[in-house]
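Quick notes on the structure that follows.
Omission of a single protein chain aside, the complex is shown with its protein chains in their original locations.
For clarity, chains are labelled A and B in written order, and residue numbers in each chain start from 1.
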Amino acid sequence: MNPAFNTPRRFGLWPGLIVALLLAVLIVGTLTAVGSASRPFSVAVTLFDPYFLQVVQFTVWQATLSTLISVILAIPVARAYARRPAFIGRGILITLMGLPVVMPVIVAVFGIVAVYGRSGLLNTVLKPAGLTLPLEIYGLTGILLAHTFFNLPLAVRLILPAWDQVTAENWRTASTLGMSSGQLFRFVEWPAISAFLPGVVVIVFLLCFTSFAVVLTLGGGPSATTIEVAIYQALRFEFDPGQAAILALTQLVLCVCSALLLIRWLRVLTPTPGRRNDPAIRPDTAARSGKLLDFSAILVCSVFVFAPIAALVLSGLRGPLVSVILDIGLWQAAARSLGIAVTATSLAGVMAFGLATTARFLTLERRKHQAKELMLLIGSMTLAFPPMVIGTGLFLIALRIDLVGSITLLMIATVNAVMVLPYLLRSISPGLISSGQQYQKLCAQLGLRGWQRFRRVDWPMIRRPAAFALALGGALSFGDMGVAALFDTTGHITLPVMLYHRMSAYRFDEAAVTALVLALMCVALFWLVDRGLSR
Amino acid sequence: MTCFRLLAALGAGLLTMIGLPTSAATPTLTVYTYASFVSDWGPGPLIEPAFEAHCGCDLKFVGVEDGAALLGRLKLEGSRSSADVILGLDTSLVTEAQQTGLLEPHDLNLGAIDFALSWSDPVFIPYDFGYFGFVYDSEKLANPPTSLRALVNQPQGPRIIIQDPRTSTPGLGLLLWVRKIFGDNDMSAWAALSPRIVTVTKGWSEAYGLFLEGEAPMVLSYTTSPAYHRHVEQTDQYRVAMFEEGHYQQVEVAARLAHSAQPELAKDFLRFLLSDEVQAILPTSNWMLPAVHTEQALPEAFRDDELPRTSLSFEPSEVSTERRHWIKRWLTTLAR
Partner (left out) sequence: MTFLKIDNLQFCLGDWQLQVCLQAKRGDCIALIGPSGAGKSTLLSLIAGFEQPDNGRIFVQEQRIDSLAPAARPVTMMFQENNLFNHLTLYQNIALGCHPGLKLTNDDCKLIEEALKATQLSSLRSRKPADVSGGERQRAALARCLCQKRPLLLLDEPFTGLDPRLRTEMHDLVDALRKNHGLTVIVVSHLPQEVARIADTLAFMHNGKIQEHGPTDETLAKPQSAELNEYLRFTGTG
């Protein structure tokens, strides 16, 4: 091997290693801090308690079902969007597909209840006819419904780029061969989709696995409890951080195993450098039945997603709009949330890039594909690690160093950054790796490195998925309620916390308006970043 | 996005987060309480200027998520805590709070105070109290059950939304209430009630919000909830079902911390909590009943017939020892 090729390359290992180390320290450190604040307990008693086993079983079961439903239903919708690349409003619809997952969960759940609940829109419409909706929203059904609401649109957006992987020649060959729509899917589209599926399935599964507010509100009762809920209870009501730590570790282990299993089981093809999907050359776009199918899928999906959101908007508009909007405190809270979101996303962006660069280095130059997968997994694992444990741990550590108070918002941003990291990482790593595959030798030859390489070569390749992930991360952080509630934000609350305060003070109508403002700002932020960066 | 724009964004983000330092000249009293106490709509913002005028000091509230989290936070912080006063625990948590060894007797002479409830604890002082009760929508339910037994034993009775006793104070309150009335038959009571439980939520807000959206005609809340709707929204639509056996009582307390740097100020604050000034604020800001009888009558919205004649409660020590066991019984019945 040419030595000149080797020496400067060792630096490629550092960024990812540093970030991975920081993450490991964070997780281990917080586990230790939390664990050491505990009283003695028995691991075996906790883990083999029959109720706990039931909890684990339920967690896995609802996560599996939710993932299956969301991803399987997402495929025809994504296909519909791919087949119809130029209809009015397509861009807006696709951007808004990212909405449900960034809305504060409790706000979205209220929207879902407003549509599907016992006194919801659907039941109200059916009542005069003497019918009721055949589903009872409180229980597994409700959980699956809510999870599908959050994850189906996300999956659609994450799978859609798969069609960019199909080459023009493939379409043309298929059209010469006279392939039907079904055959097209089988031979041309499915291989491209299946390259994207592992990443999508892992993220959706982890999201559903660690689901919290949805399960607690729509679960219907303690038979629907997830591990995350158990951790919350251990930390808050049992005052048993040690047990929380053990539960968090169990969740982490289970998630890692599931993720590894999923990745192994689903065929993983390295995506080839993507071209823009040129739809005019698909042979099956003209068929009327195809058009009907596609637009039905898009319509049904859109209605499913926007109905709860519309319900929220309506209930917000019915509230005391003027008094809430004129309250300067609202906008101060919003500004704080924005500040946190920007910081968190920037931090996450830097970390994700570090990890992805090293992953690329490992796989392209050292041919250590397993190591690359490991690196990506480490980055994704924070999805499985409860933010409340990280938050508590950070708080304890800060306590020891006597730093509490002025850096509360910074700590919130850090925890948010770590939560957002997996999305960012999963979005930019395929693009970064294919950019490397295509241009590695060229860059080496031209001496194109570091910032220049990023700006000229890598960024254009990862721009679109990165824009989405950054927008997602920013909006998630903006609308986050859980992490902010862990820290003392008296006097400088964020917008979601203000929402919660209003709800706790009986002011549900004002809360509805606040929720509307929050949702609108989430959308606006998401839109600006997503559209702005992908131009 | 150029390098500079990224840095600018990061910088701007950081700037909005650095708080401005406060002056260190006046003594500071730090009070830990639950978040909704210090929200813009709670008593905190009204008490703060009043006390600061009274003591010439700086009162700093620290809002932690909720009452139970308050105790958790105290345990986490231990003796390193900067808290001088802890405000917002309820009676089901007092034994555990005392067991931490972090609290100090209040040293106040309570004999002269005209309490609205019987009280004689050397460590804790009550500042307000309330009763749990099932609030119902009078437009949906014309004849609510008149006793807990009636609610439980009516198979065609109204559907209810309740909270989880493991994560919510009202939830725990209902658990204790059922235990008090049914004793060892609590499991069969829960089994009878179970089909009519629409959902069990994490906290009070979610449950009450779902109730207001019409998901069930009854929700577990406080007997003072209808007062809010009458006083602020001018509507009598929401009422509370008064049960013959009585209602379970919740008393909210405050106490000093042993390692406080300002023991005299803390004592002063506790005394201030019992003053007319604060007690008059509490009904319409915390929506609970004041612990001390004041000269001012309660606002009209608080009706006399919504004050339970019988007050039920367990000894805090009993709650502390039996709580986990009783919750397990609840879990076993409902988690099938």
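The rule is short, and it goes like this: a residue touches a chain if its C-beta (ideal position, glycine included) is under 8 Å from a C-beta of that chain, and two chains touch if they have at least 3 such contacts.
All of these numbers come straight from a predicted model, not from anything done at the bench.
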| item | value |
| --- | --- |
| Where the missing chain makes contact, among the chains that are shown | A |
| Chain not shown: contacting residue from A:Gln54, A:Asn123, A:Thr141 or A:Ser175 | A:Ser175 |
| For chain A, the residues touching the chain missing from this view | 167-170, 172-180, 182-183, 186-188, 191, 269, 281, 283 |
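Rule of thumb we're sticking to: only the chains that are shown with their structure count from here on.
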| item | value |
| --- | --- |
| Centre-of-Cα separation between chain B and chain A, whole angstrom | 35 |
| Footprint of chain B on chain A - complex, ascending | 37, 51, 54, 106, 110, 113-114, 117-120, 138, 213, 216-223, 225, 232-233, 235-237, 239, 241, 329, 335-336, 338-343, 346-347, 392, 395-396, 399-400, 404-407, 409-410, 413, 451, 455, 485-486, 488-490, 492-493, 497-498, 500-508, 511, 533 |
| Chain B residues touching chain A - in the complex, by the definition given at the top | 1-3, 6, 9-10, 12-19, 21, 35-36, 38-42, 61-65, 68-69, 71-72, 75-77, 80, 82, 96, 164, 166-167, 194, 197-202, 204-206, 208-210, 212-216, 225, 228-229, 232, 287, 330-331, 334-336 |
